[in-house]
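The other protein chains are all here in position, but one chain of the complex has been omitted.
Each chain gets a letter, A, B, C and D, in the order it is written, and its residues are counted from 1.
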Amino acid sequence: MIGGVAWSTLGDLTLRHLYLAGLPLLIGLVLSVPLGWLAARVRWLGPPLIAGTGLMYTIPSLALFILLPLVLGTQVLSDVNVLVAMVIYTVALLTRSVADGFASVPAPVRQAATAMGYGELRRVGAVDLPLAIPVIAAGLRVAAVSNVSIVSIAALIGVSQLGQLFTDGFNRNAMGPILVGIVACVALAVALDALIVLVATLLTPWSRRRVPA
Amino acid sequence: MNQTVLMTWEWLTDPANWQGRGGILAQSLEHLRLSFVALLVAALIAVPTGLWVGHTGRLRWAAVNLTGAVRAIPSLGVLFVAVLLLLPRLRGELAFELPALIVLVALAVPPILSGTYAGVDATDPAARDAARGVGMTGGQVLRQVEIPGALPLIMSGLRSAMLQIIGTATIAAIVGLGGLGRFLIDGQASRQYDQMAGGAIAVAALALLVDQALALLQRVVVSPGLSSAARVR
Amino acid sequence: MIRFEHVTKRYPDGTVAVDDLSLAVPRGGITVLVGPSGCGKTTTLRMVNRMVEPTEGRITIDDDDITARPAAELRRSIGYVIQHAGLFPHRTVLANVMTVPRLLGWDRPRARTAAMEAIEKVGLTADQARRYPAQLSGGQQQRVGVARALASGPDLVLMDEPFSAVDPLVRADLQQEVRRLQRDLGITVVLVTHDIDEALTLGDSVAVMRQGGHLAQFATPADLLAEPADDFVASFVGKDRGYRALGFADVRVTPRAERSVQVGEQVRAGSGWVLVTDGSGMPLGWVDGTGWGGPVREDRLHRLGAVASPDDSARALLDAALSSPSGRGVVVADGRVVGTVTTQDVLGGLDRRHSVGSVGKDAEHTVGSVGVVEESGRVEGDAP
Amino acid sequence: MIRFEHVTKRYPDGTVAVDDLSLAVPRGGITVLVGPSGCGKTTTLRMVNRMVEPTEGRITIDDDDITARPAAELRRSIGYVIQHAGLFPHRTVLANVMTVPRLLGWDRPRARTAAMEAIEKVGLTADQARRYPAQLSGGQQQRVGVARALASGPDLVLMDEPFSAVDPLVRADLQQEVRRLQRDLGITVVLVTHDIDEALTLGDSVAVMRQGGHLAQFATPADLLAEPADDFVASFVGKDRGYRALGFADVRVTPRAERSVQVGEQVRAGSGWVLVTDGSGMPLGWVDGTGWGGPVREDRLHRLGAVASPDDSARALLDAALSSPSGRGVVVADGRVVGTVTTQDVLGGLDRRHSVGSVGKDAEHTVGSVGVVEESGRVEGDAP
Partner (left out) sequence: GSGDDPLATDAGSPTEDGTATSGGTGEGEGGEVIVGSANFPENVLLAEIYAAALSDAGVEVTTRLNIGSREAYMAGLDDGSIDLIPEYTGGLATYLNPEITVTSSEEVLADAQENLPEGLQLLEISDAEDKDSLVVTQETADELGVASIADLEPHAGDLVLGGPPEFESRPNGVDGLQEVYGLEFAEFRSLAAGSNLTVQALRNGQVDVANIFSTDPAIEENSFVVLEDPESLFAAQNVVPLISSDVVNPAVEDALNAVSAALTTENLTAMMVEVVSEGQDPAAVARTFVDGI
């Protein structure tokens, strides 16, 4: 027990939280890459696409959680609602980052690749995307932290995760569970953040040692 | 689903829902009031801190990591902690409003802070060097070069903070405050989807409106020399 | 080899970057496109590998229209080097250089072998091949860029201001390297620069372009200096035109024998400037024996001035004479003094053919040392 | 005016950027600090306005220790121009230039007037004064940087590679502009560059620095070319040293009278190269009358070659002769031909004084045209 919360409960809730915040992060990333690429690539499409996806971020999460079943035809208590909502927020945040990431690829490098005989798609995969990783990772970090925070609101609609400790603690006038929940949320966010940093570092070995030997 | 859209449209276009004490207009104003107070308080905390960090380059590491951690704090949890702590200690409206403000300020500080120090950072090093070189004191460099140079990023920090505030201010309704969140919370409790969807749309629209207003403000306060449009010769 | 036929490029915003260009770039050797900023050099170069598509006109390589093949395929057959090298920062040097061979579908070992060869050719080590570009100096990066362009053994290499981002000493090195590679491999190089000195140093033939994408003159460096087609070319070629043209003139001047002393030996007062050498005949400096006499001490030495070798150009010989305190330029072969030349010797050597001014003209047949300049001189083009 | 006394700068990380530097920068004229990248030029310059504080030693301006005044006050009294100008992007050109006057507490109208004057001085218009820096070209921005440094009328202006970011043609313009301003205003300019040509073109005296913050030589450009202090300076000064030294040598050569014809007039075959002028005596070109005769037509004209004026340096006169197809360089005064010179004439003119090689030495007293070089030549310093 910690702060009136059983360790096993805390563990379960943390796993649930991770699942609800993390899976959408991955799906969102996969969706944002083509969207961001389009935004960076097609000049006239860029601003409306980024503004449009950004707009989705202004929809209050509580409303999205509750209204999605009407749109999707899912069960009202289904995790899918939360997952889809979080995917939407992830895409809203990440599309701009991905576009910025692609824009950050030095033009000479892109031109050199083209001049070497890469086709467009092949070049995106072999050159543009790897080079955009640092910027995309930065966006992903913000999205991860924000997801962890937003998911806890789903406690208000009975989808259990760490946020449940807030409602539970509050109802019972007990500060313990709420604080445990907050700490667990922050810890989870920090861990996710560190994981992203780690993966990004592993994926970009070239940016590690700059000093000529 | 089609029906929900229709009902939402009807709810939104029904003049009765716009007027009166609990109407969309009144709640929008209340929402704005709370949001602007939060933004102001957050700016008062974050802008000076960010300027200091950016100008001196000190505690940069702390600022970066702290803002990251603060971003991770869940709003709902903070709200409940604040309510539990403050409700018994405060009287009247403030007992509800202060917890909500704490949440919103905590939410708004990181983007404003990082916008501010990144802005100061982004000041052309050559311009900063030249400023010292022509004999400006530290304070003059800050006021005459770094702050004007940082304004675009400070403004975008404020804008992104405001977007988040307006979206999150809806949870103030949980503790009984007004604002557009009322439509969400009350709509949820009574399963009135038209009201909920209408409320959500109103919040998004309000966020956009305020963002546009801030964009306008940005255009006024930021020197035209700094906007990329000026680059066209 | 590459033929531009009435090629025009108009960008979507209406800018005419290249205007009715007709030009035949000879096979072999280095052809340089030079001109002020924005005159359309890059555009011209990039039309060759279809990075830019012409609005009008036709470009052929070895009489094949370049649009006959898919662009990506065409590009794989042409080397391309740009400023800052445009290396892939996320790949090691070796992987960078392996790019084109892999794109051509070569298997890994073969691509690797070819890449390692190219890396050695440009003077980099196997250790450096394992590094990332950021771990190399600017000059080394530029070498990698060259290696990458050469790895698959293309006949034709395009270079867009490849040396303009490196410092002057490194640049001189790289220029020599490119010159050597071009000779050794027998490839054709088309190089863009805005630096007329670079153009004159490197080019077997030089196309001077003018604002608006016009070809102002296409000629050998010697011709450009001796006979600029118009005021624009004359002013672009810059001052000291006459002097620089001497760089393309070789004169047969027989150095006069020069008496020399060694450190410690006596010089008589009134003997004028006396050359001092070491035991092996290597020149050390001059002593001024005009109003002074005595044993030669190190601290009495005046600097040598520039030193020339017997088969240097008139420019180097003249400079040796001009920079020598005695007025006699030291000529050295294999590190030993073979004699001295005066300015009169050098200029007289030139005067024997017509006149100094036409040096460039007469020297024409001795220029373009490698690669037959198929169609140099003024060609069909829009030069006046 | 500025005196460095055993000044050393060691950065916190241990780098010794300037090592025991002693140097006296003369009042008036342009003193150039030149040297390879990282040799400590910028550090040296910035110690003058206390942007960098020396670790050891003392710096005085007009015998006042610079640490006697608050740094900001000192800086307001010294103009400062840097690469890329370092303009304040959020302020109009006018506001940028008004910066120092305002810092000095001048009222707005006075600051404005001073700024507008400075803006005009550097050749910008009132219209451009209203723009933001981003709306100007690189060269114009650099002019604004100069105007900003001049606005409050300082005696001393420091410039750190002010021209290295602009293209060669603009750079030549700006160099002339700075030269003119320095003369007109009688100010002292200390300029940092890594370009030896710029140093030789602009400097009344040149301090060559070497890696590790050592002063290698402090001398006039002519001396640097004629008598480099050591191998480092000799190689840094670069090739064509002898030829370039001619630029600082003035010779009295009397041009020989040259027969000229006008377009339409007859040239007899066998008359050799004949100069063609227009009615007013302005030279148009040469016709080759060696194997041809007949009426001169425009299309028979060969280009003139470089044209010199009677009081040009030996370098210009020699180049005129070298670049002329006839071997006779055209000398023009007030737009009219006054005669021609041959290479022999020019070099002979030099030979009359000692020898060609010592031109620089002899010419010493004729150099440093403006501003009395108080302490030029080799000064107390750490040159070997």
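A few notes on this one:
Convention: contacts are C-beta pairs under 8 Å (C-beta built on N, C-alpha and C of every residue); 3 or more make two chains touch, one makes a residue touch a chain.
Note that the structure is predicted; figures quoted are calculated from it, not measured.
Residue in contact with the omitted chain (choice from A:Ala113, A:Ala143, A:Leu156 or A:Leu179): A:Leu156. Within the entire complex, the positions of chain B that touch the omitted partner chain are 80, 83-84, 87-88, 90-93, 95-96, 173-176, 182, 185-186, 188-192.
The chain not displayed touches chain A at residues 1, 4-6, 8-9, 12-13, 15-16, 19, 69, 74-80, 83, 155-160, 164, 167-168, 170-174, 176.
Here is the rule we go by: only the chains that are shown with their structure count from here on.
Note on chain placement: the centre of chain C and the centre of chain D lie 27 Å apart, centres being C-alpha means. Contacts with at least two other chains are made by no residue of chain A. Residue positions of chain B with contacts to 2 or more other chains are absent.
Across the complex, chain C meets chain A through its residues 46, 49, 51, 72-76, 78, 80, 82-92, 99-100, 103-104, 131-137, 145, 148, 158. Across the complex, chain B meets chain A through its residues 1, 4, 68-69, 71-78, 80-81, 83-85, 163, 166-168, 170-171, 174, 181, 184-185, 187-188, 193, 196-197, 199-200, 203-204, 207-208. Contacts from chain A toward chain B in the complex involve residues 55, 57-64, 66-67, 70-71, 73, 141-142, 145-146, 148-149, 152-153, 155-157, 162-163, 165-167, 169-170, 173, 175, 178-179, 181-182, 185-186, 189-190, 193.
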